[in-house]
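Removed: one protein chain of the complex. Kept in place: all other protein chains.
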Amino acid sequence: MKVPYYPGCTLHERALDFDVSARESARALGIELEELPIWTCCGAVFPLTTDTVMDILAPVRNLAYASRIGDKVVTLCAFCYNVLKRANKVMRDDPEKREKANLFLRADTEAREAIESYTLEDYDGQVEVLHYIEMLRDLVGFDAIARKVTTKLGGLSVAAYYGCTLLRPKKEMEFDDPEQPTIFEDFLEALGCDVVDFPMKTECCGGFQIVNEPDIAVACSQNVVVSALKRGADIIVTTCPLCRYNLDKQQEEMEKRVQGFQKVPIVYFTQLLGLALGIDEEHLDFSDNYVDPRPVLTEKSLL
Amino acid sequence: MFEPRIVCFFCKWCTYAGADLAGTSRKQYPPNGVVVRVNCSGRIDPQHVIWAFREGADGVLIGGCHPGDCHYQDGNYKTMRRVKLLRRVLGDMGIEPDRLRLEWISAAEGEKLVKVMGDFVDTVRDLGPLELEEPRVVSKRA
Amino acid sequence: MEQRIGVFVCHCGSNIAGTVDVKRVAEALAKYPGVAYSTDYTYMCSDPGQNLVKDAIQEHDLTGVIVAACSPTLHEATFRRAGTAAGLNQYRVEIANIREQCSWVHQGEKEEATRKAIRVIKSMVEKVKLDESLDPISVPMTHRALVVGGGVAGIQAALDIANAGHEVILVERSPSVGGHMAQLSETFPTLDCSQCILTPKMVEVSQHPRIKLMTYCEIDDVSGYVGNFKVKVRKKTAYVDRDVCTGCGLCTEKCPARTDSEFEEGLAKRKAIYTPFPQAVPNKPVLDAEHCIYFEKGKCGVCQKICPVDAVDYEMKDEFVEEEVGAIVVATGYELYPVEKLGEFGAGKYPDVVTSLQFERLLSASGPTGGEVRRPSDGEIPKEVVFLTCVGSRDPENHLPYCSKICCMYLTKHAMLYKHKVHDGQAYYFYMDVRTGGKGYEEFYQRAAEEDDVLYVRGRISKIYEEDGKLICWGVDTLTGSKVEIAADMVVLGLATVPNPAAAELANKLKIHTDEWGFLTEAHPKLRPVESLAPGFYLAGAAQGPKDIPEAVSQASGAASKVAALFAEEEYHREPVIAWINEDTCAGCRVCVSVCPYDAAEFDEEKKVARIQEAICEGCGACIAACPSGSAQQRNLTDEQIFRMVTATLED
Partner (left out) sequence: MRLKLSGEAIRDDLVERVEELSGQNLSACYQCGKCSAGCPVVEEMDVVPSEVIRLLQLGQVESALETKTIWICASCLQCASRCPKGVEFSSICDALRAILLRRRLSSPRVDADELAPVMVSDAPQMGVVGALKKLNG
């Protein structure tokens, strides 16, 4: 089965480990992630001001590209997922903005036709935006994954960190219960992990404030990491490269702030999936982390 | 001076009782209107209003209970929707929509009734006598 | 029929005659078509005045009467009686209001007032010409009431109706009467012990000679209409013949199966064969098959073996009983909003985040801790307790938009009682507004703050989670504009009150209206607050909206007095000026059915026409205005009458 795939900028650059582990795992589950032939940045953050359509043109353009090759598009990055899904909803529900955005798309097409005979049809939100985890649940099934697991991750205590953008705004994302989500726990159980629930799994890591107010982001991330650690997590999984960066890299800073701070590795959920499916370690690439996950994985005889 | 003829359809629970209160309080208002008492403003059919104009009324005033206070739950909402539409139809018929007014007047609002009566008579007086294009039908219905 | 109408113009002393030229009016009307007699008199409502009317009816063989006088709200009944006495059908006597709506409001305008009076009377003459002779609708009536729900409201309604001399059937779903009030510790603002004041009423209701108490029963079906309901009651399978059972309690004592006690809100266990609480009425057990070892595994049977009177019967099945009643009081009560819906407060997974009813049990001397406030998780006495209002209430975005009304007060009571029991404890009370509308309520709240040192914090709590055995509460104090964090030992959630979920199903069966949240809708929010729009149904207690005990009891007594008033007559009488449908012209479009607020308009599937149920129609006229073919009409206020009245008001 081929499924259109939108990687987004970060997975194309800094988060290659996320991208590769996801593609390889999908392949092992019989899904070919088909990267959109043309795609651009989604804009990273969804605009909250209401008076312009300019800010949603980037995601709309990508959705229109996706509509040329399929009826759905899968993405991994929590920011991309948020922006694409919300822009899609605008195109479905807001006729005025849809009309305006399509005017831009048509202008795009005219400009492009001259060089690459690439046309875009008007877009009205027909593509379904899926997160990779939803693809696993709905197109593969967690039961089926459990049956394909070759390396049971039993004995490894894993906490799933959801962050903000998958869940909120809840009425637009409709991803899971915004306060007590369970999709990642259900997934981790399928892999045989010892699942660690922790109350900060839906709290913010500080997000982009790492650029502007790094202290705030460190405090937020610390709150998340410490909470998971306290409940016995050996490792934390995430689906957002920015969350990964904040939770992982900022442990350097946390060590300075918290006495007796114990580090915990942060990996992408697809890396654990790959591990469970027996995918070669080189595709999973555990080398790119600040807190190296290999010692704990080795200790649990998973590497 | 032109003295308009007004037909008033008042619901018996609120506006009719409000008009009685205006009387017991000896408030004064112009005698242009005569009241037809109905159980509920929701009883008023657009035909009644149009009939009144055909029979020589220069204005029609409908009085009902305030929203939420209808004795019959929601008759006044039905009236509200009907009057909205009817005002447009009247416009199409060449009758100024302002000749039809709907007011919520409770049994305690004698003062409001007086004010509305005065206002409405002034409004209709300013509009002048209703001139219907067709000759007015004088004969009674069947 | 040739019309011979009499017109009687009243002077009302100078009240009318001072402004209206009554002589001229009477003379003008004498010439009006259909008028056979016209006169004026000083005080028409006086005895000589009424005799004048009576005599004229007989002397002139009048077919209708108009009394031009004060508002019909004052003397319509008087003159209708006079008409009846003279042999004229009372519905052919009408009032023309020339006082409140003419002479009194046009003082000093004699000419105009006189002309207006003439028009007013002419219009009424036109009405009476087409008035039919009608009789009040009489419906035979069963003088027995059904009360659904055995909480305090149902108990009160049953007692009041029975004490007024009528038979009552009180149906309660659970094994005992008492409702939520039986679970409460003490009651605000007087701190009476709830059971102490309730138990005598529970006993009274079970022993009253005119009350048939049916516990562990449900309403299966209701048909008929006011005065004539047929009710099918399902007696749920108790597996205990409760007529034979002596309530000795041996079965419960010996039963080996345990499950969560509903009465203790899950804070204690009960047996599979059980009475819900020691003071239960009737004090006889039922067997809960779902948790019974015999029903699960086919063996055990201890209760049957030990029962000295052979009351336990595992083969028992549901039974149905038919009852006839004339009126129905619905008192199905409330439940708490499910804690599982509060994800930010742990969705019920933290044992020490308790519901308000659980906290009542913890405060109750008969509760699982004997009245000591102890944490469900470890039995420790909590030293920092957070009380949280508006949990699910006043939250249109995520939960319920309405105010649950009782939480402000019961949480204040909770905090106060907690402080009475744990002197060195700290009580935090989070609120948006402390609503203390009620006698003695504000004083009670002030006492909690001043004397018991309950700390009132203005703001909501956003998140609660467990950390190192504490419940961390993220709250806000909006008065200082700061986020506040409390490491609490226990949190009490003032969960919203919602109608009993089974009540919606019942309302459906009864065909009475509920609002979108499932609360029963009253006939009029101010003037008919204890009746349903559907005749014969009365509302009591929290089923109609959140209520505290005094309010529930007042409404129950109100409903009971309405029932007693209904039963005061041998038959049920109604005004006959209601809608009817001309079956010959009805096209069967059912618009009338859809607009009728009382479900009085129904569709006759055989004849394919609509029909008005005379016992139910209130005469609002909504169906008539909506009927596209003019087939729906109102008796004595037909469209034809309105047309003619309008014309008459416009003629000079």
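In order of appearance the chains are A, B and C, and numbering begins at 1 in each one.
Basically, a contact is a pair of C-beta atoms (placed from the backbone, for glycine too) under 8 Å apart; a residue touches a chain by one contact, two chains touch by 3 or more.
Note that this is a predicted model, so its numbers are computed, not measured.
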| item | value |
| --- | --- |
| Displayed partners of the chain not shown (whole complex) | A, C |
| Given A:Pro4, A:Gly125 or A:Pro178, the one touching the chain that is not displayed | A:Pro178 |
| Touching residue (missing chain; options C:Asp313, C:Glu344 or C:Glu505) | C:Glu344 |
| Touching the absent chain when the full complex is considered, from A:Val73, A:Leu105, A:Cys164 or A:Leu247 | A:Cys164 |
| Positions on subunit A where the hidden chain makes contact | 8-10, 13-15, 41, 43-45, 47-51, 55, 77, 79-80, 164, 167-170, 178-179, 202-204, 206-213, 215-217, 219-220, 223, 241-242, 244-245, 249 |
| Contact set of subunit C toward the excluded chain (per top definition) | 344, 390, 394-399, 432, 458-463, 474-478, 481-484 |
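The criterion applied here is as follows: only the chains that are shown with their structure count from here on.
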| item | value |
| --- | --- |
| Whole-Å separation of chain centres (CA-atom averages), subunit A against subunit C | 53 |
| Approximate Å spacing (C-alpha centroids) for the pair subunit A, subunit B | 65 |
| Touching two or more other chains - residues of subunit B | none |
| Residues of subunit A touching subunit C in the complex | 177-180, 199-200, 227, 230 |
| Residues of subunit C that touch subunit B when the two form their complex | 71-73, 97, 99-102, 104-107, 109, 112-113, 115-116, 119-120, 123, 523-527, 533, 577, 595, 597, 618-622, 624-626, 634, 637, 639-640, 642-647, 649-650 |
| Residues on subunit C engaged by subunit A in the complex (per definition of touch) | 343-344, 347, 463, 465-467 |
